[in-house]
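Removed: one protein chain of the complex. Kept in place: all other protein chains.
Chain nomenclature is as follows: A, B and C, assigned in order of appearance, with residue numbering initiated at 1 for each chain independently.
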Amino acid sequence: MHPHVITTGGTIDKIYFDAKSDYQVGEPVIGDLLRQMGVAFEFTVESAMRKDSLDITEADRALIRDRVQAADSDHILITHGTDGMVTTGLALVREAAQKRIVLTGALQPAAFAGSDAIFNIGCAIGALQCVDPGVYIAMNGRVFPVGNVRKNLEKNRFEPVR
Amino acid sequence: MHPHVITTGGTIDKIYFDAKSDYQVGEPVIGDLLRQMGVAFEFTVESAMRKDSLDITEADRALIRDRVQAADSDHILITHGTDGMVTTGLALVREAAQKRIVLTGALQPAAFAGSDAIFNIGCAIGALQCVDPGVYIAMNGRVFPVGNVRKNLEKNRFEPVR
Amino acid sequence: MHPHVITTGGTIDKIYFDAKSDYQVGEPVIGDLLRQMGVAFEFTVESAMRKDSLDITEADRALIRDRVQAADSDHILITHGTDGMVTTGLALVREAAQKRIVLTGALQPAAFAGSDAIFNIGCAIGALQCVDPGVYIAMNGRVFPVGNVRKNLEKNRFEPVR
Partner (left out) sequence: MHPHVITTGGTIDKIYFDAKSDYQVGEPVIGDLLRQMGVAFEFTVESAMRKDSLDITEADRALIRDRVQAADSDHILITHGTDGMVTTGLALVREAAQKRIVLTGALQPAAFAGSDAIFNIGCAIGALQCVDPGVYIAMNGRVFPVGNVRKNLEKNRFEPVR
């Protein structure tokens, strides 16, 4: 496995600027995190965009699809904001005839102590090398086929649709 | 998936006592970590022993085997010291005809900032729900079948044998 | 020393809500932090308000002044947003004829890994028990008399005026 990572922004990459008293989507964190964790595989990272998932448009999703198609690897990990993650995953189903695609993100920015970011990335990496071709969401410690998952906004967690 | 977690000690559970200027294997950390990460599944945790993996004997491995057999769940996650992890995994191959068994641990205690513990647990959880029945080692971001993995002591990481 | 802590909000208490993709001023963190650090003195904590410092009005400052006057202790620690910290400090000079008042805060929320919050609080606590009566700002590892300090917005740090 030589996974290709495509980053799109979202809470996982949020950082805090005091000057503006505001959060912004910063540099993708996943490359540094994977290196700190001492992963024993090669990987590549590509930043497709830096957006909150609520701001991701159909044009953005077409771009993500292009990047997936263009990737040499058959193992694709996508970091994404949680609100539009399922919609983006569904838009990639056709590309996943040959590829394994796992989307993940975080409910708390990776910069926070106690964030779920590093756990979710671990879960996504673990799934990526074991699943059949297809599109999956790795959140809350579960690996969901993209056709059977939604974000429960009230409980702020992912769950199966049925 | 309703995984059963069996803890055996190891670096992942190491804590530091100032009074003795020494470390000891403490309470298993995995239950608290999984809850903090907001996992959306039920799980049970059982502490089989609290040992450095270098101190784990054949009798200990027989006990771990008993606990695996006795578990109601077909998804077993075992936290273990890294030095004897492969040996323990090999001792469980017969039990894995029906079950999925993933062993993981950490090269740095979970109490350390920047420890690989939470990432490794995520990777193990991700693998556990996607693999076929068998015994696997989830370390360094990889999911190894137990028959093709060793700890490279010099590089302090896990790698395939061939 | 039995310090009285008055919290007013600010970056130090910022937390992140995924649902709204937004931050808010949360519960004051200082009480929990001081307990975690194992401080060997008694202290009291009072939440006067929960505001960004840019939103603090003259009426708010009058309220803080009242709380300082009402406090039994002669050692007052105030956590405050960084932008209006000096202005609030100057408004307390009259109250400090008998009391030692140290204001501190953080440039990064305490919830962030690597935040300066716990260091700044330590610095403020260290100063509080050693200074003469007066009003001081403890930021960036320095203890400034309130009459000779400003926040350099460009460098995002505190410095002496002259």
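The rule is simple: a residue touches a chain if its C-beta (ideal position, glycine included) is under 8 Å from a C-beta of that chain, and two chains touch if they have at least 3 such contacts.
Please read these numbers as outputs of a predicted model, since none were measured by experiment.
Within the whole complex, touches from the chain that is not shown fall on B, C. Of the listed positions C:Ala59, C:Cys130 or C:Val161, the one in contact with the omitted chain in the full complex is C:Cys130. For chain C, the residues in touch with the chain missing from this view are 1, 33-34, 36-41, 107, 114, 116, 118-131, 138, 140-143, 157-159.
By the touch criterion stated above, the residues of chain B touching the omitted chain are 11, 14, 16, 18-19, 21-23, 52, 54, 82-83, 107-109, 111-114, 153, 156.
The definition used in the following text is that only the chains that are shown with their structure count from here on.
Think of each touching pair as a link: the shortest run of links from chain B to chain C has 2 of them. With centres set at the average Cα position, the gap from chain A to chain C is 38 Å.
If you average the Cα atoms of chain A and of chain B, the two centres end up 26 Å apart. Touching two or more other chains at once are residues 113 of chain C.
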